[in-house]
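My structure is below; once you've seen it, I'll send some questions.
The complex appears here minus one protein chain, its other protein chains still in place.
What follows is chain A.
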Amino acid sequence: MAQDETGRELGRHERYRGEFPIVVEGLTNAFGEQVVHRDLDLKVRRGEILGVVGGSGTGKSVLMRSIIGLQKPTAGDVRVFGRSITDSDPEDDIGIRNRWGVLFQGGALFSTLTVGENVEVPLKQFYPDIEPELRHEIARYKVMLSGLPEEAVSKYPSELSGGMKKRAGLARALALDPELLFLDEPTAGLDPIGAAAFDRLTRELKETLGLTVFLITHDLDTLHEICDRVAVIADQKVIAVDTVPKLMELDHPWIQEYFNGPRGRAALTAQALDELRKHMDEPVAAHAVKALDKPPAGKA
C-alpha cells in the first residue's frame, strides 16, 4: 500500500494528498561501463505538469522506466506515493500500479484488440468484479474523453492514424482513473495542429481529473504552453527544475542553447503573441501581429 507524507498507510480508496507523489533520491543507473544517471534527485509536486527535457541519450526514458519499476536502478531510491519502488517485490506494487497510467512513445496498444478492448484490459485485470455492461460504458467514455470519435472504439490500432493511436494509448492510460500520468514524448511524430490539440487535451484532463503529469518531451511548444515546471537532465543529473522563464535565466550552456536557440525563440515568440491576443482587443492584436510580421500570423 502507498503511504502519505507522515508515513501513514494510504487507504485503498483514498487519494494521495501529500506534496510530492514522486521522489527520486540518489538514483544511479549504469549499463555496464556506461553510466546514464549518477546521484540524480527529483521531486514531482502533486497536481503539476512536470516537463522533462534533455539531449538524446541523456536517459529521460530510463528515468521514467526507473520510476515505474520497469528498470531496476543500480543504486538510489525511488518513492512513488511515499512507497519505495526500488526495494519492493513487484507483486506488492499492485496497490500503486493502479494509481498511475503510462503512455508509451508508440502508444504500445495491443494490436490484436480493438481500442475499446485495449481500454478494458486494465479494468479486467484489476477489477474483475465490474460487470461487462459498466465496463463497456467506462471504456467508451474514456475513449471519448481522450478526444477520439465514438466509432474509434471498435477499430483496431492498425486502422488508426499516429495521432489517434496516441489518444487511444492515453485512453488506456486513463482506464483506472490514475492520479499520476506518465507521458513519453506524446507529441513526437504529430503534425503541429495535432500536437497543439494533444497539449490542450493534456492540460484539460489534468485540470478535470486532478492529475499529476510526468511528461517527457522534445517539443518546445509543449514546454511553453502546458508545463508548470521543467526538469533539465544533463551531465547524468537533473541540473535544474523550474519554470521556463526562470530556467532561461540560468547560465548553463546546454540550457541556453536549448531555450535560446532558433527553435526555442520561435516557440517563445509564438507564446508571447498568444498572450498579446488574450490581453488586447481583437483588431489591435491583429494589427500588432501584422506589425511584428515575423512569424506567420496563425489563427487568432
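Just so it is clear, a residue touches a chain if its C-beta (ideal position, glycine included) is under 8 Å from a C-beta of that chain, and two chains touch if they have at least 3 such contacts; residues count from 1.
We adopt the following convention: contacts and distances are computed from a predicted model.
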item: Omitted chain, identified by the protein name its UniProt record gives, among "Cytochrome bc1 complex cytochrome b subunit", "ABC transporter permease", "ABC transmembrane type-1 domain-containing protein" or "Lactate utilization protein A"; value: "ABC transporter permease"
item: Options A:Glu137, A:Asp191, A:Asp235 or A:Glu257, residue touching the unrepresented chain; value: A:Glu137
item: Touching the absent chain when the full complex is considered, from A:Val35, A:Leu70, A:Ile193 or A:Leu209; value: A:Leu209
item: Touch residues of chain A, complete complex, unshown partner; value: 11-15, 98, 111-112, 114, 116-117, 120, 123, 126-127, 129-131, 133-134, 136-145, 150-151, 153-158, 174, 176-177, 204, 207-210
